[in-house]
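Here the complex is missing a single protein chain, while all its other protein chains stay put.
Chain nomenclature is as follows: A and B, assigned in order of appearance, with residue numbering initiated at 1 for each chain independently.
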Amino acid sequence: MTFDLALALDLLGVFFFAVSGSLLAARKGFDLVGSLLLGSMVGLGGGVVRDVIINNGVPAAFSNPIYLVPALVAAMVVYLLPRGVERTGRLLLVFDAGGLALFCITGTLKALGAGLNPVAAILLGVTTAVGGGILRDITANEVPRLFDPTDLYAIPAFLGAGLTTLLFHLDALNLATGSAVAAAVFAFRVLSLKFGWHAPLAARSWRVPRRTGHSVGHG
Amino acid sequence: MTFDLALALDLLGVFFFAVSGSLLAARKGFDLVGSLLLGSMVGLGGGVVRDVIINNGVPAAFSNPIYLVPALVAAMVVYLLPRGVERTGRLLLVFDAGGLALFCITGTLKALGAGLNPVAAILLGVTTAVGGGILRDITANEVPRLFDPTDLYAIPAFLGAGLTTLLFHLDALNLATGSAVAAAVFAFRVLSLKFGWHAPLAARSWRVPRRTGHSVGHG
Partner (left out) sequence: MTFDLALALDLLGVFFFAVSGSLLAARKGFDLVGSLLLGSMVGLGGGVVRDVIINNGVPAAFSNPIYLVPALVAAMVVYLLPRGVERTGRLLLVFDAGGLALFCITGTLKALGAGLNPVAAILLGVTTAVGGGILRDITANEVPRLFDPTDLYAIPAFLGAGLTTLLFHLDALNLATGSAVAAAVFAFRVLSLKFGWHAPLAARSWRVPRRTGHSVGHG
């Protein structure tokens, strides 16, 4: 992957997450400025956290103004959405899945490029991928989607970060294999939503609490 | 602006934000230690985030003990407030506006002083100005004031950061012009609260949701 391709994928990931943030802003009745800010926070937050942890200078989101463009476009797109779209509640989750699929790859690549060991690169890739969504949901005063036990969120991100690291070390990461990883992560995440794939609960033998705010359907 | 003036304005901004944090702590029934900690988090949080992003050493809030003084004074002031003050709910917002007005200037100046480009300096100034308040409201388990669609919060901060950057590049930033910018940001923010100035909603054609926790009066 050339640097420009990595940048393009990163910007596309920012756009996807920013749309999810602006959609949430719209659903919560925020104004256009709040939409732009929440979209920016979701789209750029994971990368800022990653860059701060890698510790190599001012994060790209601040030093390179081009990162603002996808957030601006996302706020505009959501502003122009026709009436009725808010009822398709899955739209936010689909864009969120797109951001997840791209950021677990680009985040891992940035960490590998900074010379981190494979385990650290995978952790940072996952942190990049889930960080923005955690910020989004905490800010909107909700339990982060990441912790919803009725689908899988982190596992696809770990898979994508792990495959990216493997391909990188095999020197086999290119546009085709990178796209295949992104597609696999996206499909895995969307299928887990559609079919309600889920992991075992955190405690094997406890009763599921009654009021968690989750529409749980497992036992 | 000399460095000492910048420090004085920064400390005054810390004091304003710390009062807003300690007032919230009082309203939530926290104790004096919680008041000091929430006030410190609000007053110092935005600057710590800025310094971590600029990436030039230990943030001033930690390395320079003088930054603790305004937070201590703020907790004391709120502790001694007479009964009945809690009913004037706008007091918190007035102190918050004072912090906003000063931090969008001092935050932008720190970023310019670290050699960042004008766009990055404006973004960091706004981040400094709104960061502490976001931390305050998230910690108090509320949707951040920043996202309330019934007034303007980020726009005055962008205005102040933009004017500061402009004056800096025109070499025209001094005590008089800096004070004028701070006064303009403060007045803009307070007037938007008083008259309910607001921006368009995030989505043009959606219905406003019924339960957002905001006392919305717009359509």
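Throughout what follows, a contact is a pair of C-beta atoms (placed from the backbone, for glycine too) under 8 Å apart; a residue touches a chain by one contact, two chains touch by 3 or more.
Bear in mind the structure is a predicted one, so any value in this text is a computation, not a measurement.
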{"item": "Contact with the hidden chain (one of B:A25, B:L92, B:V126 or B:A182)", "value": "B:A25"}
{"item": "Given B:S20, B:S35 or B:S192, the one touching the chain that is not displayed", "value": "B:S35"}
{"item": "Contact residue for the chain not shown (choose from A:L7, A:V77 or A:I138)", "value": "A:I138"}
{"item": "On chain B, residues whose C-beta touches the chain left out of the figure", "value": "22, 25-35, 37-38, 48, 52, 55, 57-59, 62-63, 65, 68, 75, 78-83, 85-86, 138-141"}
{"item": "Residues in chain A touching the chain absent from view", "value": "52-55, 116-117, 119-120, 123-124, 130, 134, 138, 141-144, 146-147, 149, 152-155, 198-209, 212-214, 216"}
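The definition used in the following text is that only the chains that are shown with their structure count from here on.
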{"item": "Distance between chain centroids, defined by C-alpha means - chain A, chain B (Å)", "value": "28"}
